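Take a look at this one; I'll ask things after.
Here the complex is missing a single protein chain, while all its other protein chains stay put.
Moving on, here comes subunit A:
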Amino acid sequence: MSLSKLNSLYREVILDHADHPHHKHALTDATTTMTVKNPTCGDVINLDIDLNEDDVITNIGFTGEGCTISQSSASMMSDAVLGKTKDDALKMAKTFSDMVMGKQHYQADLDELDDAAILSSIVSFPARIKCATLSWWALQRALLSNQQEESDGEA
């Protein structure tokens, strides 16, 4: 069956995350909230993050609709960054983005991504890279918008 080619993308782990997404709920009174849209398909991710005073992500939740890839990616991303500091999470977002674009990255950095590293196979499905990066993009924007405010405050 020729759809066996799909197995390299839709791995068991990915399907599991899509079927039973982790952290798929909104947070009340989140420190940061970010909504991003994939303009090619209209998929939306709302990301809620709680950061404590040490800039550690103490809680994370997402809502929205999307394909198997974007939903499982959001689930795996949330797992991976929960408990991490803002800086670490931003570094992970960078690693993820490098990975899906087929750029060089360190194995140690990949390991940090946990399950999310499995999406490296998306490189062979260029039309779907945006689906995989949507939630990481939301994360980046959420964390950076917060930083922006802070650095504005310090200036």
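One rule holds for everything that comes next: a residue touches a chain if its C-beta (ideal position, glycine included) is under 8 Å from a C-beta of that chain, and two chains touch if they have at least 3 such contacts; residues count from 1.
The rule is short, and it goes like this: contacts and distances are computed from a predicted model.
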item	value
Protein name (UniProt record) of the chain left out of view, among "ABC transporter permease", "Ferredoxin", "Phthalate 3,4-dioxygenase beta subunit" or "Cysteine desulfurase"	"Cysteine desulfurase"
Hidden-chain contact residue, picked from the options A:His22, A:Lys86 or A:Arg128	A:Arg128
Contact set of subunit A toward the excluded chain (per top definition)	1-3, 5-6, 9-10, 15, 18-19, 40-44, 65-70, 125, 127-128, 131
